[in-house]
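Worksheet: the structure to be examined is printed underneath.
All protein chains but one are shown in place.
Up next is chain A:
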Amino acid sequence: MPRRWIPAFPLLLVVGLCAFPFLAGEYWLHTGILCLFYIMMASSWNLLAGYTGQVSFAHAAFAGVGAYVSGLAAIHFHLPPLLGALLGMAVAALLGLLLGVLCIRMGGIYLSLTTLAFSEMLRIIIDNEYEFTRGTMGLSVPFILPVYSKTAAYFLMGVATLAVLFAIRAIVRSDLGTAFRAVQNDETAAASLGIHVVKVRLAAFVISGTMAGLAGALYGHYHQLITPEILSLNLMFFVLAMTVIGGMGTFVGPIVGAVFLEFLSEYIRIYGQFHVLLFGLIALVVCRFAPQGLMGLWQRRMRAVSS
């Protein structure tokens, strides 16, 4: 493939993405919207786990908080969903700060376990609480826009996804991003060079939590039903698998992984219970033959072609 074609890619991509809702049927449009949600989730989790090395299991919980806060604000205070999403983001950010402060000085597996426990506690509370969040019944909330339209929702989610991706790109390329990677590579060395490691790690927690809050709020209002399923570990591990299979610590990896796994899970849904099995097999094969994820595979291939 000649290299001069590469600049044409983004243009084709934009045209393709804009045309998608008009070409795809209702069902695939829905899948496309879910893809956008997962891109936001996987990319923002990657900012935390892939760039600062903090493998948090509370990311789905932040999305859940964003969704429930926004949903409850819409029901009780008639806040428009888009404003509610902002409120959801703010609360998710605050929670990110609190959880971050709680477990920021723990490293590795301890941080993972603490965030896992936090996430499960939140889910169990919402599961069993009926008066306020309506437990497993779920919360009926207004649609994301004043008028119901899947196409419009697709574009709205698209704009939000782009905003999140641009923000992540800007952060990764900024000094903060350099500090993130320094902390991930070697905390001791980073601290010896004057980097305030705790602050840097906390910043990653808050930023990625905020983004998950936004994704969750939009997702909830799109579905018009918010259930504890959104902060389940199922969703968390799905996001984790997307990031790892796509390529952790790369910008494009989580995007590729999210699209790949979401479409894949739609295709293998017909196998019923076996679809989980298939899923596991695919994850296994990717881990064995492409430990750096699909992006790693691609980069290796590009290097082989160019040399």
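Assume a contact is a pair of C-beta atoms (placed from the backbone, for glycine too) under 8 Å apart; a residue touches a chain by one contact, two chains touch by 3 or more; residues count from 1.
FYI, contacts and distances are computed from a predicted model.
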Absent chain [UniProt protein name; select from "FtsX-like permease family protein", "RNA polymerase subunit sigma-70", "ABC transporter ATP-binding protein" or "Acetolactate synthase"]: "ABC transporter ATP-binding protein"
Which listed residue (A:168, A:182 or A:214) would be found touching the missing chain in the intact complex? A:182
Could you tell which one of A:191, A:225 or A:282 touches the chain left off the display? A:191
Sites on chain A contacted by the missing partner chain, in the whole complex: 174-176, 178-179, 181-182, 184-186, 188-197, 249
